[in-house]
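Below is the structure I would like to discuss, written out as structure tokens.
Yeah, one chain of the complex is gone here, protein chain that is, but the others are all in their spots.
Chain IDs A, B and C follow the sequence of writing; residue 1 opens each chain.
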């Protein structure tokens, strides 16, 4: 419900509640609106900060085609500056997890705790080529749906929740994927992942880090999350059996409680 | 290198070598040609039998749109009749694994050993809708490639083998996906999976069964293969870490040796 | 630092901090003292309640040999009555997790949230016979150490932390396993697990439940924790890769944050 400016672009953000700051970073097709159901639990004890990246939600569209994840890192840094934040817990999922990894590597002192869900250290050929298929299907809402959405979920969840899936399909194909401006932005966001590579800088992270991997995540497989554990000193890792890439939708209560616990626990003196 | 007729359609098959019969069943985009590199090891001690299902390879195209996996089960039964086979080991991957599961349920006495790789008990909404995306991308070879191929492989394999991947992409987009007849057949084969459901009959299987699941299989996840183990009495299960749906390409030596060992071992007296 | 009486026995407990009640239940060789490092983080936002079961720590020894886990369930119920608790979050590890499962099944209305780490639905022959080896080694402190302690940890942790392991071995063999009264109590506690079976009643649990399984847990393997997920309606499960049975020592920060988050998150309205 507020904006700030970054290099001439309007950036939209929201804050909810009081307490230690907790920033939540969106996946690629998400926006601040996607977190509606999570606002109450995540702002109960924290000052929850939601952010639309450039080309997301109510933030401005990017005028040029080519940018990288590094640009969104700077957008996040500008949010810190705008709010005068000295330090915050950051939780990011998918695209937002990648931004979080890069931000915590470049600005380690600004991150109190880091919670990274369903992300990876760097983009490989597989992910780039999957993205090509996404972009090529973007002209037709139904086709874009079938190309991009089922793979985001575990088969177990998708098959068990036909009503939820149907409502979501109708919403996405009826109101979202028909929006040409939105689709163009998604193409640019997708392309911004092509050059993503945080691997070599992850050893700069000083924040206590929780990695949340999902066993049935086809986009950022548990295998890649295990690599992150090796790169980030002292990182903790949990694996969610039977869960796909969209952890927040498949395990909402668990997702919220993992963030709340890890962002807020006073762990500094906890030495065994 | 031979044909027989099934309900007016020509069905193509090959036999290689001498010994106990071993039938190898193709995945959906495969044909007898796909097994070129496997013929030597798999026919060294067996009479290896390769088969193009209806709408595959050198078998006839199906004239009507709608058929189910059950039709391919009958094609396989006709092959038994044509060759006068009393009993054979069957190994099937993906689509061929599903046909094998259904065949072994309906004709248990005809199956000496059953080896099922990267298959599942029944088609759910997830798989059907993924298939819709495949069919909708079929007009453009490059788009069809990016929509259907990366997801078949593990990211680990795909990222580690850029030359192999590139050669395959050029071959598929240059010579295969440009073939309209071939693409139409793939659409029918894909559609034939929509009604697939072997779950309720799997307890009829009497053959010793080996299930080969791949940890990073996004199409027929290990989770679904574990269910098969529960449905098939006494089935053994192996899980291949770091491997995707295309087990035969990602782990060719392991794939061949699993089949050779399980198809041929004299296990009947092996009681501990 | 306080006591109450249960059937003529003194039961010791402690409370720390203010807030929603959170009860922490000990593993079999543990006591309220074992949680020293966890008191600060776990009482920062909660009224943390620690309890020595009968035959543990500063609670009375049990006079007779034979009792079951059900007795400790009643001890816990008596604690609720003594403190006038209407409802509390309960977190239990190992033996304490088993008590928690049975308590939440028998007194569902008293449990706000249930967090069960490294436990199982019922004792099988394997666990009973492992316990026999433990009891038979109890006459010699060093032998008891080597028989019972390494197996509690993952090899990864045990091999990586030689100094910690050495200090613990010296403490246990020098001051704990030499205490005859303590050892007799451990034998009774171990024997109390022989008849443990909560499986048939787990469907009575109404509390939101988090199951914390460890990949390298040799005592209560992840496989058994997965069964709990099937028995408890809506239970969430996290798997901790590279972790053994002693999750609290191997991953203290993660352990604490999982409990804090799941015990306190306001999840009731969180419907996706």
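Heads up, the rule we're going with is that a contact is a pair of C-beta atoms (placed from the backbone, for glycine too) under 8 Å apart; a residue touches a chain by one contact, two chains touch by 3 or more.
All figures in this text were calculated on a predicted structure; none of them were measured in a lab.
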{"item": "Contacts of the hidden chain among displayed chains", "value": "B, C"}
{"item": "Touching residue (missing chain; options C:18, C:129 or C:268)", "value": "C:129"}
{"item": "Contact partner of the left-out chain, one of B:33, B:66, B:109 or B:265", "value": "B:265"}
{"item": "Touch with the omitted chain, as defined above, among C:15, C:147 or C:199", "value": "C:147"}
{"item": "Those residues of chain B which, in the complete complex, touch the missing chain", "value": "37-38, 40-41, 44-45, 164, 208, 210, 215, 226, 229, 236-242, 248-249, 251-254, 256-262, 264-267, 269-272"}
{"item": "Touching residues (missing chain, whole complex) on chain C", "value": "124-127, 129-130, 132-133, 136-137, 140, 142-143, 145-147, 149-151, 153-156, 158-159, 162, 165, 215-216, 218, 221, 223-224, 242"}
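In this text, only the chains that are shown with their structure count from here on.
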{"item": "Required steps from chain B to chain C (each step between touching chains, minimum)", "value": "2"}
{"item": "For chain B paired with chain C, centre-to-centre distance based on mean C-alpha positions, whole Å", "value": "48"}
{"item": "Distance between the centres, which are taken as Cα means, of chain B and chain A, whole angstrom", "value": "37"}
{"item": "Multi-partner residues of chain C (at least 2 other chains)", "value": "none"}
